[in-house]
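Complex shown without one protein chain; remaining protein chains in place.
Up next is chain A:
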Amino acid sequence: MESHLTLRVDGEARSLTVDTRTTLLDALRDRLSVTSPKKGCDHGQCGACTVLLDGRRVLSCLILAVAHDGAQVTTAAGLAPEDGELHPLQRAFLDHDGFQCGYCTPGQICSAAGMLDEASAGHPSLVTPVADGDGRSDGHVRRGPAALGDDEIRERMSGNLCRCGAYVNIVAAIREVSAQ
């Protein structure tokens, strides 16, 4: 069964017809030749396929393209505000050598961009201390910290595997951008 849809990919409207079983990742890579998101496991276990879907980080291998007609998709190739420029996270990954083979890198960078937005919106993580507040039956609520320490960055980035082991430099790059 096929279905027609339009995605706005990195700022450009792209119409396509897909087998309804097609993941967003395969639609991008194989139908639209947008190969910035990578396929590392196809099971939502590695994070290499991370893109921003309507501004939120998602694993594009676990999403069916047909379910997101009209959505905005941002990949690492379209993250910079202007063509030919680099996003501050990309600049920081270069400065800190936050990658080796580069295959997980577009996913790491999209994930970091989404993660910084989540943190600034006050989303807590597993390592965020419980603070007094309202909204929970025990009277406590977790609210994300104003500034991200290394533990917060590591926890929030742990859905993106890097087999080259560049984490020390990835954390340094994100720390720098987070502090800006």
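To be clear about the criterion, a residue touches a chain if its C-beta (ideal position, glycine included) is under 8 Å from a C-beta of that chain, and two chains touch if they have at least 3 such contacts; residues count from 1.
Convention: contacts and distances are computed from a predicted model.
Missing from the rendering is one chain, named in UniProt as "Xanthine dehydrogenase" (options: "Septum site-determining protein MinD", "Xanthine dehydrogenase", "Protein-methionine-sulfoxide reductase catalytic subunit MsrP" or "SCP2 domain-containing protein"). Interface note: of A:73, A:157 or A:177, the residue touching the hidden chain in the full complex is A:157. Touching the chain that is not shown, out of A:54, A:69 or A:97: A:97 (per the contact rule at the top). Although one chain is not drawn, its touching partners on chain A can still be listed: residues 19, 21-22, 26, 29-30, 33, 35-43, 45-46, 48, 75-77, 79-80, 86, 90, 93-95, 97, 99-106, 109, 151, 153-155, 157-171.
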